[in-house]
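Excluded from the complex is one protein chain; the other protein chains are retained at their positions.
Every chain is named by a letter (A and B) in the order it is written, and numbering of its residues begins at 1.
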């Protein structure tokens, strides 16, 4: 069973195969998924993920059905053995087994609570689907990982530089008005390390990545000073929550961590989007010729078509 | 015009034809619905119904469009002659006539209010669609009936026992934290009687089925004692609202009506889902080899594909 929940579940050769397929099949229209249907289940909001999966599945001749859990579709319990007398009328154990009878793939978005760090660190919703589904599960961003985004990031870097090996990438924390999940930086850092990038994490001291990720990264460089950004090939801008003061918005004193053209130097600019202009990044960065974030978003489409076919043993 | 609103609208031979078609066409991919589109209109939440209809329509080469009434789509008035100065900006008379111009089938989910028993007993929303639609209407669970679920139930029994005639089935009330509609038990009891099952209704005295259903059932056995369950071939577990204390949650004194493996004996277990584990049924029942509720859910897909084709005079 080929789930796609965390790039760390696969070796470098497998990830490279998927990226190569995405590069050689850009814009492909086919009937690869003819007669197949993919469930797109969103516990949380989405624009790019929803759009790019729906379009990609259609371009491969398949069908998708979108669910918004808790809105139009029953809320789902994930704890084992619980007496279900609360606000969740159905258990993932049952929903996952039933949906596996209808769909060929279950694709799930389930953000962290950002309230209970231990719970979030267990990635409970996506792991419940992994346990009970009898068809492949694709992670559309869980509490801990966003592997499809990370693969699109690597595809963008590989297209821009002809390789990922040795490319100098900074994962650059940005200010924000809210505490955001760490799934994007976690998966970006992991896959960058897996594919041989020279990774630097640039963030204030209160903003480390989770232990489970840092352990996998080994001796990655972490600095608390944005002056390194201009020496990179790629600056991957992203805000994420403090693990020190879990769930609290970033302190106002870090507002000057906003990314500007001066800090960016000649590096390429990536961001997963959505992006709060003039809070995380200035309009000028987005208007510059170094902005690759729309190519990056487009690459979601291309790489996800390859991931779907990988999960179904079609490549 | 072939609506599918209540199994009671059709004779046994017709229902058997649909079941036989479903058995012989399991997993069929075809172009039977090519160029056709089905509206899936939900006044209330859904997982299985939405998934199984969308997937089934896709497997037959058709298209579906899902609406959530009152959320993204205008709320609909169903009373005749009313001055529409309230919170419902459109009348079903108009919506049904318009949608009939776009779609080949209108499929509608509309739960009861559980507040006004006389209104619920008139099944006003689905009946308004029956009155005004100029294309077939399929009931996705109305105030009174859930015929697609009932057909999936009978398909499951027929597959398990090779027949429905003479199979001993208990419709077994379960405790719950909320008052639930009677549509599922109503339609299960009706179709079980129509297809020759030996039906027993097992529920506390305050939980009769509505008069309109009991009259159709004739002299069905009703008992208030769960000890009969273990003598059945099939136990169909389900909670439903008290008609005596309409809309109130079941009293706490009935919590021990929870279904356990001991009560189940060697009977097969069915439940329409969603299910509150350890309130209605223990985890042990679901983990047992007697649990057929996932096959039952899967059979929604198979039988609904046949119902769609029946409504369109394709079988």
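Here, contacts are C-beta pairs under 8 Å (C-beta built on N, C-alpha and C of every residue); 3 or more make two chains touch, one makes a residue touch a chain.
All values reported here derive from a predicted model rather than from experimental measurement.
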Looking at the full complex, which residue from B:42, B:67, B:207 or B:310 touches the chain that isn't shown here?
B:67
Just to verify: which one of A:1, A:51 or A:223 makes contact with the chain not shown?
A:51
Check the options B:85, B:118 or B:215 and report the residue that touches the missing chain.
B:85
Absent-chain interface as seen on chain A, which is shown:
29, 42, 45-48, 50-52, 54-55, 58-59, 68, 71, 177, 273-279, 283, 286, 293-294, 297-298, 301
Those residues of chain B that touch the unshown chain are 35, 37, 39, 63, 65, 67, 71-74, 77, 81-85, 89-91, 93-95, 97-99, 101-103
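Criterion: only the chains that are shown with their structure count from here on.
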Taking each chain's centre as its mean C-alpha position, how far apart are chain A and chain B in Å?
39
